[in-house]
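Handing you a structure now.
In this view, the complex is presented without one of its protein chains, the others remaining in place.
Chains here go by letter, A, B and C, matching the order in which they are written, and residues are numbered from 1 within each.
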Amino acid sequence: MANIVSDVICTFCGTLCDDLEIELSDDGKKIKEVYHACAIGAEKFLHSQAEDRITRPRMMQEDGTTKEVSYEEAAKYTAKILCDAKKPLMYGWSSTSCEAQSVGHEIAEAVGGMVDNTATVCHGSSLIAVQDVGIPSCTLGEAMNRADRVVFWGCNPAHAHPRHMSRYSVYPRGFFTGKGAKSRKVIVIDPRKTDTASLADAHLQLDQGRDYELLSALRVAFRGEKLPDFVAGIPKDQIYEAADLLKSGRFVIIYFGMGVTQSLGKNHNIDIAIAVTRDLNDYTKAAIMPMRGHYNVTGSGEVLGWQFGFPYCVDLSRGIARYNPGETSSNDLLVRDEVDAAFILGSDPGAHFPISSVKKIAQLPSVAIDPHLTPTTAVCKLHVPVAFVGVEVGGCCYRMDNVPIESRKVVDPPEGMLTDQEFLTMVLAEVRKCKGV
Amino acid sequence: MTKISLNLLTGRTIQQGSTMEGGKEKKAYTKAVAIIEMTPEDMKRLKVWKNTNVRVSNEFGSVVVKAVLAEQGLHSGDAYMPMGPWANMVVDPNTYSTGMPTFKGTPIEVEVAINEPIYDSQELVRRACGLKV
Amino acid sequence: METVTLTIKEQPPLFLEAEVFNPDALASKSAAEIAALPLPMGKTTPVVGDYFTVTGKGGATAAETKVVVNGDLTKVKYIGAHMSAGEVVINGNTDMYVGAWMTGGKITAKGTIGHFAATAMKGGEIIVEGDAGNYLAAAYRGDWRGMQGGRIHVKGNVGSDTGTFMMGGEIVIDGNADVHVMTHADGGKTVIKGNAKSRLGGQMVRGEIYLFGSVDVMMPGFNYVGDVELEVEGVKAKFAEYIGDTGERHPKSKGKLIYGKLYKKK
Partner (left out) sequence: MAEYLIKNGFVFDPVQGINGDKKDIAIKDGKIVESVGASAKVIDAAGKTVMAGGVDIHAHVAGPKVNVGRNFRPEDKKQAIYEPGRGVRRMSGGFSVPTVFKTGYEYANMGYTTVMEAAMPPFYARHVHEEIRDTPIIDQGAYPVFGNNWFVLEYLKNGEAENTAAYISWLLRMTKGFAIKCVNPGGTEAWGWGLNCTSIHDPVPYFDITPAEIVKGLIEANEYLKLPHSMHVHSNNLGNPGNYETTLETLKLAEGISAKNDFGREQVLHHTHIQFHSYGGTTWGDFESRADKIADYVNSQKNITCDIGFVTLDETTTMTADGPFEHHLCELNHLKWANTDVELETGSGVVPYVYSPDIYVCGLQWAIGLEIALLAKDSMRFHMTTDHPNAGPFTRYPRVMKWLMSAKARDEMFAGMKNEDKVRDRTGLSTMDRELSLYEIAMMTRAGTAKALGLSHMYGSLTPGLCGDVAVYDYNPETASDPEAIEKAFGKAAFLFKQGELIINDGEIVSNGNKRTLWVNVKTNENPQVERDIALKFNKFYTVNQNNYEVAAHHYVPNPYVFEIDATV
């Protein structure tokens, strides 16, 4: 009789699939098989079992070698650099639970930290746009049950959110979409003929970086106003057709991703995509949703929101919360030399920030709290390995549609390893000591 | 020596995602991510066979990766690198005061670099940061 | 009119938040009192005297106070922010939030100023001899009320997002403007004597943009309606008139739709 854990949550991407089945060894100590997960999700669970995994904190030495230290020493060092700094950057938060984030926020409040999450290089542009124009959206199931027009704009779920199309957006048979894929028209707008585009009923292969113009053209077309012959390399007839296709739907859902958030115009691309959605609600029903990346970047924004009032780029340095991406955002802070220490948890700026920012992290007193070896742990003074959330410890996570799901513990972490919440709690105690409270 | 100018896009691929979860220090990650995808036309212009090492550079930096044929069709003149430390050696850090670097749409120059090494992710950033390796 | 002169004597390790470098905060204060005012830097709170020599004194009111700031001020934010009257002269390059939330008075920046200058400006005047950064005269994040009054003259170039959510007032740029000018504007006027990048007047409801130079890509929602003779900033010329953004909502007046206007010099 196989030892199976079911209804397991996959803590990789914002799709947050909650139907995984994990087969354990009979003693329940080892993961043998992962069922229903995508290639990435399965790899995540299996990698946690790697024999060569780092299980103790390590300080980097001058000569580039590392020296093992205890969690106690690591907590002391972390507390010290945070207390000594005038303006420490506390970045990451997206690959951990809301419970750990809460403890981190108490530390940040005590040390006057600059708290930023991975939205800063992901959907931060979307958060700015939502602050400017709002966002008509819905849950993934609402789209599954109703949507007959599905738009993927600058996103490629076939690669980035592998089960999105089968669980939510394209193939499933919903309450009012009983014919599954046949009930829906799929439109992809992307400068590349992506694997998602090749499944679509229509693909507008626009010139890279001209999304703002093309979205604007759609709004012009909705109102029946005249267009130039080409916009973003797309002939106007195709644009009018696309506009009619959208207006003729009963329920339009637009999913968008890095293709728009990271291209010229950034937040403006999202802003006007939201305007397109808003316009469509004058003719039919329409919603729009960001394809969030990290499995709990959304949760970080939520917890920051209810505790401080802002979803990312939160500046606590003056003992109150302030906010302005462009000033209080990680890459601007690093490149402008505005911070004097770096605390990184649950993300990998070493791999995913421009190298000019990574060089600054390497120059600062720094700690990286991460289960993995990463380019970030390679440049930080201290690496603190912790248990995998969603594999070795449970906790609350928020899906890309802001739906909270409690991730499950499947196996124990390696002997003597701490969870990030446990480690942060030690750091908080040390911070209180050096603050004398 | 031929040098061509391209417009660089970066982003996720499923190979990048799964090898990342498998460990960024592992060879598989380097193999999946230390690449630049180009159209056949641009490969011709550059006069390289696929899987040749090339140097990608611009005002922001320089990095050696493998040139491969784009599996997901590109406009000629566009190139694609999976998100990761190699691409980030050359992406435009300008955020236009939005916090978001310009990860997509960076002008780059590509030239053949057959004999230059491709570093793994950790060595790459340590070298770039002037740390001992 | 009394003058307070603040000269930076040492570069700070991090950025200083000079929320007191304006006539309202310095009026009726002596040099000694001013030197003791807070000048926050991260979680620490040095005082003005730690980094600046202070001479002169404030006038009886803001209107009677002139603040002169000298030196390399690239690590100083908020000069002239929230001022309601009086004068500020910035001799040197400085950082973010120059004249932000300003309601009156005059700022003269001899050098270059940083991002978010004149955020939500309501009145007064700002003259910049050098360049201005991104988000000049834009709204604060989330606010639909950008620049509402006053005048800004930048003799150099400006960054992106000039006049986002602008409702009133005017901006004159002698040099070039980066992407996104008067996005979401519902009033106000911007003159660009140099060239513009793309995205002039995107999602514009009302307002006017005058462009002397070139634009690399026009917004699809702007329609040419004819040529007009105009005098703009002392220049008489023929301009091509465009109305837009035709993709955006527009208010009606006497049954006629009011559009945003883009005038391009021929």
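Brief remarks on what is shown
Here, a residue touches a chain if its C-beta (ideal position, glycine included) is under 8 Å from a C-beta of that chain, and two chains touch if they have at least 3 such contacts.
Please read these numbers as outputs of a predicted model, since none were measured by experiment.
Hidden chain, full complex: it touches shown chains A, C.
Only one residue from A:Pro136, A:Gly233 or A:Pro414 touches the chain missing from this view: A:Pro136. When the whole complex is considered, the residue among A:Thr66, A:Ser102 or A:Gln363 that touches the unshown chain is A:Ser102. Of the options A:Gly224, A:Gly319 or A:Gly436, the residue whose C-beta touches the omitted chain is A:Gly319. Interface residues of chain C facing the missing partner chain: 140-144, 249.
Listed for chain A, the residues touching the missing chain in the whole complex are 6-7, 9, 18-19, 98-99, 102, 109, 127, 130-142, 144-146, 167-168, 173-176, 250-251, 278, 281, 284-285, 287, 301-303, 305-311, 316, 319-323, 396, 398, 401-406.
By definition in this document, only the chains that are shown with their structure count from here on.
The touch graph of the protein chains shown is complete. Contact analysis places A-B first among chain pairs (by count of C-beta pairs in contact). Remark: chain A and chain C have CA centroids separated by 34 Å (rounded to whole angstrom). Annotation: 22 Å between the Cα-based centres of chain A and chain B. In this assembly, the C-alpha centroid of chain B lies 39 Å from the C-alpha centroid of chain C.
In chain A, 128, 264, 325-327 are the positions where the chain touches two or more neighbouring chains simultaneously.
Residue numbers of chain C whose C-beta contacts span two or more other chains: 115-116, 134-135, 179. Note for the complex: chain C touches chain B at residues 115-116, 133-135, 159-161, 178-179. Listing the residues of chain B that touch chain A in their complex gives 7, 9-14, 17-25, 60-61, 70, 72-75, 78, 80, 83-85, 88-89, 91-93, 95-105, 121-122, 124-126, 128-133.
Residues 12, 38-40, 43-44, 47, 50, 62-64, 120-121, 124-125, 128, 156, 158-160, 162, 191-195, 197, 205, 207-209, 258-259, 261-264, 266-267, 293, 313, 325-327, 329-332, 335, 348, 350-359, 362-363, 372-375, 378-379 of chain A are the ones that touch chain B when the two sit in their complex.
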